[in-house]
Structures are given as structure tokens and as C-alpha cells.
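Removed: one protein chain of the complex. Kept in place: all other protein chains.
To keep things simple, chains are lettered A, B and C as they appear, and every chain counts its residues starting from 1.
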């Protein structure tokens, strides 16, 4: 009896960081399904210490520095019965994996007329804002939005990273996870239920409101939440949306909100040209035009590389003050 | 005296195809500046027969199938005194070159604080619409729009490919040329002036009009021209714009046109998510919102891979009828 | 070690299937019935079939843009392959792959990559998967001499050697990558020797001698199944036709007409094998029977393909995802 009490009930929540939730999700999936493996370089260094100590080398594969091919190895393994989680570590390195991700993972199911499936997950960590300079600071997900056949997620809370990573592992298609490492230390309530799944393709309304719709992506979400709180004190009501899945995009939720508010601010740390905000703005300009009362506002990183010096880098990413100002500008 | 008469005057025009203009531009630049070299696989097979027969192996370099590295070789050569034209042949192969293009070519000037320049040109040919299937049919330029530090051009007339390719070779920054191979056989008047340059960063108004602004990119331009002609007969006046340079985008020209017409149709053969049309639509929704009388309309390839079978592929790309219908839908 | 008569018969049948399938395919291509690009393996049948016949049905395989021979060599039926070439709904890839991508998963082919070198990591991943799944499956990985210069060759062979993966890397060395000879692209022309860099055995064989290819591959398969790791096999072969049917190459020819003629006359793997079979265990009549049955198979495949419907426009999105999620409806603002 006492044992049963110690075992957490499915609806129990625990407080943990985003990074812990991320690791916990992998541990649970590795334990649930022996087809799941993890592949990556220096896994312990990039936050996966618990994985390395818990599972043997047949489950956790240490990779040579060969990103192009080990990505292809993950795809080949996925096509032949495994469900690999490929850790590409810093997102700036993933251009080395562009070819296998785009030409193989995203295309093979279609090109074989459905003969194969490609259940592979790619983890890409977006480090920026910590003086690593341009070769380590990319947020490259906008480039992959244009590629058919991929699913792309970028959760912003511990519960969501756990639930979406698990959904990704259980999904039969290639899923790219873009983790904003600024979120790694963020704490939150996370369900202990080993089958806690957050559906791919569903946005979340973080905060309901009526004056202005704000869509914030990745690390920008924390600032947007703070901005919404400040604005509420001034009597401005923000409806704050987290797309969570970047492809396919849940436009129904965004469109319904804009239909209500008629005002839209998009906040994103990726470079501004042809990013997710561009796509959302375009879709609204096409299909939500009649509801728009004011011009759309995008707050993004400008079209410049991320500089090393903190004196410069601090000016690259949108801050809370800009979000507040943009919202007020629309009132 | 007779010699002088035979020598074409600078303002002489000749009729030639897009492909001939493309080759002619390279011949002239190779002859003008001995720092210019051409690098690529099977250059004669991809339309460069004249280059191979005219210049020796010190100017025309035949590459092994090593796209990642020979792209880097071109960048290294550009940083040390040459002005290479790197022929990546079919654009679907360029993902193998994403890392050196993004992490090196686009970043090195900035990351070295201006100590180096990277005068390299990449030619990427977009083949599609001829049953080559998904691994040979990509139009990947939308992905590179998001990358700071690159210049991207996609001319649509023989005169423009000649003048823009020459500008690209003479430019000190990395320039990507996305050639729509559907345009290769198109004929037009081309200046024989060896210094015929078309400026990077300037759009062209192909046809002035007052009712609807149509922006068409690459191969879509020919259909848009036909559509504009048909619509003119029905009394609808199209202002047709060719951006020519996709990055940096000449938004002044587009914005001025939309200010006049209040209606915008975007036509593009790239996949629809986060492409150039998304960016243009977003910019208009931000800065041209007050002039917009109607929702923006985008006509693009859908979010599906290019299938092999002509029975399917014919449904992927926007056609003249769709352009006409979209324009009429806005009247 | 000599092959059994049954295996000889199947070997000859598959080689001939490739030859006839592609001869007819070339004709149909020139007649405009097959769209896209058509790369024939004619001349390379000994290499392909010699290697494939050393596998079990449950073994896996990856191929290249020159993709017709690989499934046929592995035992695929011809109908769905021919229908695929014509872009029909009954094609092995439902009309989505075409000539460069005739992957037939039912015989173990996990992909035919038209990205040169792109299949090498996939095969390596299949090897890794076999190891994790603790089966005795091996994976045969085909690629050309040109693909050897891709980074994926290097990275993948290193990993396979490191982890002793059950993969056979089989280089169809036909001497050229489109127009580029080995001398103009390889710093060191001996491809088998490259294996040493990875601590892997590298073997060169006469790719026109199907039995020699079979023997080398069988040994590599046995080695892989024993858990002793991968092998690189370089099969020296020759492509009789142009890189791609109808490809026009301006300027000085990259290979001499004589070279081609000599190879066709003296180094035709089908003629060589036929002669060897007659010299040992087969009668003219027996071979003739195989030949006419193959001709009939190819004819039936063409009939099947021609009679098949094209996929309808409404099927454009089929097979994009295994688990589709549609926000917004896919065609919403698109051309369709």
C-alpha cells in the first residue's frame, strides 16, 4: 500500500526546469520503447548527462564529428525500424545536415509513394545572447519552414517540451525541435504522467485578451508574458498566443484571435526576412484582412549577423520595452 | 576605319537566349578580369560548353563531386584574390553547400570586422516542371533570404541575366544567382556593351498599370506577362514588377506601386511557406497597410514535394489562368 | 567456389531482366512515353546482380540515380517498376519517384538516392539499426566512383568501421561521373585502397565477371553477419550507353568511341556469363528459355504500365506524411 502511495498518480505535477523536462521526456521514451535511441556528439556536455549514465551504448550513441552523415545514419535507422533522436547540438551546425534533412528525411516517404516512414527527431539548440558570435548563434528554423514534409516544434514551457518531445518521438514523420536554450533554466509544473502528450499542430492561448493579439515564438515568449502583465496594469488586454508547433502552423487559433482583436504583433528572435512572422503576417493579410484594424507589427532580429561583443549583441533581439511600445502604437 | 565599324557600338543590341546571355556574360568577365575563374562539375553538360572550349584549365576548374568543399574552396579563393563563379548546377544539390555558404561566405566579412571580402558568385539552376522528381526540382532561394550577408538575384530576361551576372562578378560580396531554367530558351534583346551592368538591388517595372500590382518571380514572370496582356484586353490594368534582386529587396518600387493600386498579387514557384511572397506580403501588411484596398493574394507552389509524374506535377505551379482569376477576384 | 545451377540461372535471369528492361525503357523514353531523365545500367549488370545475389531476401539495400538495376537485381517484379517509369498510379512509388528513384521496399530497398553520395549514410543507418535490433540483416550499399569523393563516403565508412556495422559498400566503378574521369577527379585512383584509411578491408574485383563479384560480396556478407564489420568492394565495370539517354555533350568527347566499342565487344557481362554457362552447366535451349521468359516479362510489364491510369490531381498530397496534420488546409492559398 505504501508503495502505491509513493508512485505518482498520472495527474501529479512536479516542478522542474525546461532542461530537466527535456531530459525526462527522453528517459521515459527510451524506457517505454526500445526502438528509441539517442545519437549525438558529447551528449553529456550538452545537458544529457543523465542519459549517458542511465542507458548503455546500444541506446545512446556517441557520434564522431560527422554531422552530415550521422544525420543520414539517423534517417536510415528510422527507415529500418528504430526511432532515433538525433541531437545536432548547436543549431548553427545543422546546415551540415541540411542535405539529408531536406533531400532525404523530408522527401523519402513521398518519393517512395508511402513505402517507407521516417520517424526521426532532430534536436537543434538555439544558443544566442551569450557572446558566442555568428557561427554559434543561429536560429535557423525559418529556413526549414519552407520545406514540405517536415514538422517543426519550438515549445516554450517545461510541460510543453516534455509533451511535445514525446509526441515527436511517437510521430511517424521527421520532426525538428528547435530549443531556445534561454528557456533551459525556466521552471514550471510538469505532469509526471509518462503518457503526457501535447499534440503537434496545436497552438496555445497563453493568456486570453481582447485588445491586441501577440504571437511570440521561442524565447520571445517570456518577454511577451512580462509585457502582457505590464500592459494589463495599464488597462490594455493582450491575447498572447504560443504557436508551439511552427509547421504545420495552427492558423485557426491565430486567425480567430485576430478576428476578435483586429490587431497583431509578432515577436520572434529569428532574422526578420522570410521568417515565421512573415508567414503569419502574409496569411493574415490574405485571409484575415477584413478583421485587421491596424497594420501588423513584427519585432524580430534585424538582418545582421549576431556579433560577439555583448555591447552589440544586446541590441539585436527584441526586448520587453519594444513589445510594450509596439502594442501601444496600435491602440 | 572598317575595323572600327565592325566593332559593335556600346549601345548595340543583339537577339539572344537567356542561356546564351548567361554564358556570354561569363566569357566577357573571364576576359576582362583574370581573377575571375569558373568552378563546377561537368560544366559543358550544364550549358557551359563554350567556356570549356574557350578558356584553359587554369580558368575553368572541373570539380569532383564534393559540393560542400568545393563551395568552401571557392570562398577561400575569393578571400585570397580571386573572383570565382561557383556553378552548383542543380539547385537541389546546394543543401550540401549550405554550411559554407551560410557559416563562412555570409559571415566572414562581419566576423573579421571587415578584414576580408568574399567576392564569390554561386550559380544555382532551378530545374522543375520536367519530371525530375523531388530530389532535382527544388527552388530553395526562400531559405537563403533569411541569411544576413548574402545578396540574391533571380533575373528573368536575357538582358538582365547578362547585366546582373556581371554586376555579381564585380560585386565584393557573396551573390547567389537562382536561375530558373524554364527561362534558358527565352529570347530577348541584349546589349553587346561589355560593361552593360544591371544594378543589384533595383526592381524593374515590366509594365506600368493602375488597377492591380502583380509581383512575379523567376519563371512566373512569363506567365504574368501573358496574364497582364489578356487582362488589358478586358480593361484591367496591371502594374507588373520584377524584383530581379530578391535580397536585398527593392521594397520602394513595390510599395510605391501598391500605394497607387491598393491591390497586390504575388506569383512565385517556390513552396508557399515563408517564401519571398510571404516577406513582401508581410512588409505591405506592416508599412503599406493604409493603401491596401483588398486582401493580398499569393499564388505559389503548395506545401508538397514536386512529384515525378507529369500528371501530378502539372498541378503544382501557378498558371496563367490562376493569375487572371486572382486579379479579377480583387476587382 | 562455384555457384549452384539454380543460382546461376537466377543470376542470368536477373542480369537479362536489367538489360531487356532498360533496352525497352530506352526505346520508350525516346518515343516520349517515359518522362524525366533515364540513366541505364547496361554494361553494369554483372556488378549489380553479382552483389545482390549474395544477399538474403530479408537483407536491405540502397542505390543511386542509376536506379533500375538495383531493384531488379534484388529480385523485384518488373510491372510496378515500368509503371513508375511512366509516372503511373500503379508505379512502385505511385508515380512520385520515377526513373531515378525506383525503390522497391518489398525486396528490401530502403531508397535510391539521386543525390550523389546521399544513400551511403542511409545504408550505414540501416547497419546501425540491424545492430541495435540484433538481427543478422546486412545492408548492401551501391554508389558510383564519383560518389567516392563526397564527404558522406568518408564519414560513413569511418562510422561503419568504428562500430563494425554490417554494411557492404559496393562501388560501381564505371570510370566516369557523367563526363569526369577518375584521373580528373580522384587524387589517388585506387578506390579499394581508400578502405585502409578507415581500418576496413578493401577489395577490387572485375565487375564484368558476375561470379567474381558474387564471391567477393558473399565473403563480405559472411564477415558482416559474423559481426566483423563492413567491407568496401570496388567493382570495375563499364557503362555502355551515355550517362543519360539523349544527353548532349558539346566539345571534345570525354571517352573514346573505341573504348566504348571494345568494352561492348569484349567486356559485356551478359555475353561473358552466357559463354561461361554454356561452357559448364547450361545448354543453349535452357538459356533460350530464360531469355524468352524475360522478354515476355518485360513485354507484360510494358503492357501493364501502358494500361495503368495516371494518378489523379486529387492525389497530389497523398503520401506526404504518415501522420498528417493539416493547418490550414494544404491548398488554401496555393495554385491548386
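In this text, a residue touches a chain if its C-beta (ideal position, glycine included) is under 8 Å from a C-beta of that chain, and two chains touch if they have at least 3 such contacts.
Worth saying up front: this structure is predicted, and the values here are computed from it rather than measured.
Q: So which of B:112, B:210 or B:314 would be touching the chain we can't see?
A: Of these options, the touching residue for the absent chain is B:112.
Q: Taking the entire complex into account, which one of C:70, C:88, C:101 or C:194 touches the absent chain?
A: Final answer for the missing-chain contact: C:194.
Q: Among the options C:86, C:123 or C:160, which residue touches the chain absent from this view?
A: Only one listed residue reaches the unshown chain, and that is C:160.
Q: I'm checking contacts with the chain that's been left out. Which of B:47, B:100, B:129 or B:191 qualifies?
A: B:100
Q: Where does chain A touch the missing chain, residue by residue?
A: Against the missing chain, chain A presents residues 41-42, 44-45, 49-50, 52-53, 62-69, 92-93, 96, 130-136, 272, 297-305, 307-312, 315-319, 322.
Q: Can you list where chain B touches the absent chain?
A: 35, 37, 58-59, 61, 63-64, 66, 68-82, 99-100, 103-104, 108-119, 148-149, 151, 171-173, 200-201, 245, 248-252, 283, 286-287
Q: Which chain C residues would touch the chain omitted from the figure, given the whole complex?
A: 149-155, 157-162, 184-188, 193-194, 196-200
Note that only the chains that are shown with their structure count from here on.
Q: Of all chains present, which has the mean Cα position farthest from that of chain A?
A: It is C whose centre lies farthest from that of chain A.
Q: Taking the mean of the C-alpha atoms as each chain's centre, how many Å separate chain B from chain C?
A: Spacing between the chain centres: roughly 36 Å.
Q: Would you please write down the residue numbers of chain C that are in contact with two or more other chains?
A: Residues 91, 93, 95-97, 101, 113, 115, 118, 151, 320, 333 of chain C each touch two or more of the other chains.
Q: Multi-chain contacts only, two chains or more: what residues does chain B have there?
A: In chain B, 68, 92, 96, 133-135, 297-298, 303-305, 307-308 touch at least two other chains.
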